[in-house]
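The other protein chains are all here in position, but one chain of the complex has been omitted.
And now, subunit A:
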Amino acid sequence: MNRYSYKKLSIVLMSIAVLGSVLTGCGTSSKVSAGTSLTNTASASPKQLVFYSAQGYDDAMAKAFQAKTGIKVQLVDMSTGPLAAKIEAEKSNSHWDVAWFDGDATMQALDNEGLLMQGWAPKDASNLTQLGQSLVPADKAYYPTGVTAAAAIGVNSKLLPRSEYPKDWNDLLKPTFKNALAMNNPSVSGPTFPYVAGMLNLMGDTQGKQFFTSLKGNGMKVGETNDVEIKSLLNGQVKAVTIQDSALVAAKADGNPIDIIYPSSGVFTLPGVIAINKKAPNAQTAKQFVEFVLSPEGQKVMLDPKNGGGDSYFNPIINGVEGSSLRQSDGINWLKVDPVKSAQNENDIKKWFNDAIIH
């Protein structure tokens, strides 16, 4: 190329740049004012809702709510870890109205910092099942929208004979599962923390820690995400995994050879929880939205796997609402993990796991 072509090229690129920045500039200038007014004078602006969520069905819920009420829903969707990081980072000047993700310990930590609206009860709160009621905190800062087991045992039905299926957690220490068991790292995978905390609750601190140390001694692998664990189960690298049950149901629903076992001594609740920002710019619409989520109409949207994928296979906690037929609904021994206590001990437990099991 010679100087003429550079001249030409630079003219073309410059005009693209100018055009582009004019176009986006026009678009953004209006959005800037919208964004800043959002933080300052929201009451004057038309009805809208800024909705932070880590649920698979969040976009379907946003659309359904918008269709029903005409309120514009601005969704921010990401996984739970980054979502909590975002809420923490913006806490001095927060932008969100409603936050929704799995894990009451994480939500409790936000409540402990005084970031959540307390003492408000949605109109259908009495419709929650007994399990559901037990998951509402005393200060009413957040509400459960459904529950999954933080960990159940998933086995590869092609590779493991039925006679060798584990019945309870301690069966995982048997020689069958030597070098053939996998779980996630609680520091990286959100659902794993309530599993570890729950085991320490169930067995007692010392025995619980001994349980994980023995599993490690038996060659347990520690990974990062449900997806990785399911693949290694299906590929035959391990015979059993202990991960969130909804991920196991979803993989089974896809036609994969997986059987799910709920240990007899109990599984630990991992509720989906929804909360309203204490300084919500649109508090009124936020309340409307939470009530919609807890209504049978909203639950129906959540339970459709077309909307939520794996997240739709939760266990409903509202009277009269039925969960997916693919998941076991009876005979599960649910154990509540106290979120207040978990939130207090979370960093210590994760640090212990990191030092004793990971390294």
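One rule holds for everything that comes next: contacts are C-beta pairs under 8 Å (C-beta built on N, C-alpha and C of every residue); 3 or more make two chains touch, one makes a residue touch a chain; residues count from 1.
Simple rule for what comes next: contacts and distances are computed from a predicted model.
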item: Chain not present in the shown complex, as UniProt names it (candidates "Inner membrane ABC transporter permease protein YdcU", "Heme lyase CcmF/NrfE family subunit", "FAD-binding oxidoreductase" or "1-acyl-sn-glycerol-3-phosphate acyltransferase"); value: "Inner membrane ABC transporter permease protein YdcU"
item: Touch criterion as defined above, residue of A:Asn170, A:Asn235, A:Ser264 or A:Gln284 at the omitted chain; value: A:Asn235
item: Touching the absent chain when the full complex is considered, from A:Leu160, A:Leu181 or A:Ala250; value: A:Ala250
item: Selected from A:Asp139, A:Asp168, A:Asp205 or A:Asp227 as touching the chain missing from the view; value: A:Asp227
item: Those residues of subunit A which, in the complete complex, touch the missing chain; value: 1-10, 12-13, 16-17, 20-21, 23-24, 27-28, 31-32, 35-36, 38-40, 50-51, 54, 56-57, 59, 72-79, 81-82, 84-86, 88-93, 95, 105-106, 109-110, 112-115, 156, 158, 185, 187-188, 221-224, 227-228, 230-232, 234-237, 250-251, 254-257, 308-311, 343, 346-347, 350, 354-355, 358-359
